Structures are given as C-alpha cells and as structure tokens.
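A single protein chain has been omitted from the complex, and every remaining protein chain is retained in its original position.
Here is subunit A:
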C-alpha cells in the first residue's frame, strides 16, 4: 500500500473525485442518509421525518413529508427512480412516490428499521431492523411476504445485487455476514472474520455490506473501520483496505459510509468515510490509496455515501451534503 504523505503532491494530479458543489449546508437536524437516484438525476436526503429531493441539474430542492413519527434512518430509491422508501426509528417503512406522494406504509417490525433495499424489478422491498430480522414486502399490495430471522443482533445493512435478485446479503452487529435466498428465505452462506470467536473484546460488528456490480463480490465494512472484499461463493477475502496511519483498534460509532464507484474505462474504486469526516478512496484491484479527502465535512462523522454513474454524494451527521464528480 502506498503511503499517502509521500505522494501527496502526486495525488493532486491523480485525483479521482473532484468537489462539484455543496448540496446542503450543515443544518443541525438529524440526517442519516443521502441517496442518489439510479438514473443519476436526483439526490434524496432525510432530515428528521422529512425527505429533501435535490435535482442535480437545476440545483432545485423539493421537500417531501412523511407520516413517520420519529426520525428516518435509511432511504432507498426504487430502480425506476420514481419512489423513495424510508425506514424509520418508529419501526415502520414508507414508500413515497416523488409525484403522487405516499404509496405504502409497511408495519411489522418491532424495533427501528436500519436498512432497506429494493429488488431489481422494484416490486419487492426488503428491510432490516434492530429486531434482528429481515422482512420482504410486496410493494403493490403492501403485504409482508416473508421474514428471515437468522441473526442474534441488530441487522444494520442489507443489499441485493443490481442484476440478480435471487440473493440478499446482510451484515449484523453479531459480527456475521449472511447470504440469503430471496425466494425460499433460507440462509445459503455465512461469512465471518472471527471464526473461532477469539477476539478478547467480543466480535467486530459489521456496519455495511455492498455487492459489486456483477454480483460476484461483496464489500464489507466493520466498525473497526476495516473494509474487506469477499468472494462470497468461496468464502475468502480477496482484498483488504486499511485506513492509513490508523491505530490498531479503531472503533467507529457510525457506519461512516461505504460505496463502490465504477469510473468509465478505469478500475473500480472504493470510497469509505470515518468519524472525523475524512474519506479515503482506494483502487479496488491494486489496493492503492488514490485519494484522501479531509477538507469537507470537517469534524462531523460521515454517515452516508452514495454513487451513481459519475456522481458521488456524501453526507455528514450535521446535515451537510456535498456532491463530487468522478474523473
């Protein structure tokens, strides 16, 4: 791995991410998620129980209200970029059409909803919760199709490959990464860092899971601020990304964002944030650190990173949202 300080001049010229504009200044309201729509046109940001939708081309901001009683934890765009699903601290999930307004209110979880994702058709929504379960919902009828309970702590992140809805990955505070069959609901595979449970202070909680574009690899971030790329069919780690100059045992309080970027004609990049508002960008294939961004989101933990095409949106806990472009 290349040392950043010695190449700091170089990185300026090799810069991958360029700051474009500030979407939202620090507000002090609780913002935990920003998501770029799959078509790359809009950014959705949650603020307490509301959602702000920012049109990138015109810089216009639109506000969508929800009927959530408590703060929104997570957002997810439908694959057709027409609806936003929101998971809340009040145990419910809502689906809001950006023109028609609220479409569905999904009730069934018994604890705050932490993570949600759509299947590739956009007709099934999955949600994971502090109640340790994952639920599948049918969007058109608003009914729960199945519940998958296989974790022993909060399930904080779930993901479905973009072109293959047959599997779902989940990451939990119990330190396990599981792959489920979305059709049968059965657990197909379990990945873990610490097979023998030998770490002195318990397992390392998982904070984010994210499939590669082709669905063959799974990128995983844990609360010790280590990012690993798994070839999940074989159950092996094929790349590890370590934060530069980090003491051996970092402990993050938040997931601090994780995203994969696919610049045209170049190697894919991993972008990950930390609790002081810095972001690191690595080349996935070579593991080289190609950029470190410290000057934005100063002193507020990064909370969400989302990419679509050449655009990357970042959000820190104080509500500041920035837009970057990939070069």
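We adopt the following convention: a contact is a pair of C-beta atoms (placed from the backbone, for glycine too) under 8 Å apart; a residue touches a chain by one contact, two chains touch by 3 or more; residues count from 1.
Note that contacts and distances are computed from a predicted model.
Engineer: Which of "KLLA0A08800p", "Mitochondrial 54S ribosomal protein mrpl1", "Trafficking protein particle complex subunit 11" or "26S proteasome complex subunit SEM1" is the UniProt protein name of the chain not shown?
Structural biologist: The record names the chain that does not appear here as "KLLA0A08800p".
Engineer: From the listed residues A:22, A:67 or A:184, report the one that touches the chain absent from this view.
Structural biologist: Residue touching the chain left out of view: A:184.
Engineer: Of A:139, A:223 or A:252, which sits in contact with the chain we cannot see?
Structural biologist: Only one of A:139, A:223 or A:252 touches the chain omitted from view, namely A:139.
Engineer: Which residue, A:103, A:226 or A:250, contacts the hidden chain when the whole complex is considered?
Structural biologist: Final answer for the missing-chain contact: A:103.
Engineer: State which residues belonging to subunit A touch the missing partner chain.
Structural biologist: For subunit A, the residues touching the absent chain are 78-80, 82-83, 97, 100, 103-104, 119-124, 138-141, 145, 150, 161, 163-167, 178-179, 181-184, 186-192, 195, 212-217, 229, 231, 233, 235-240, 260, 262, 268, 284-285, 287.
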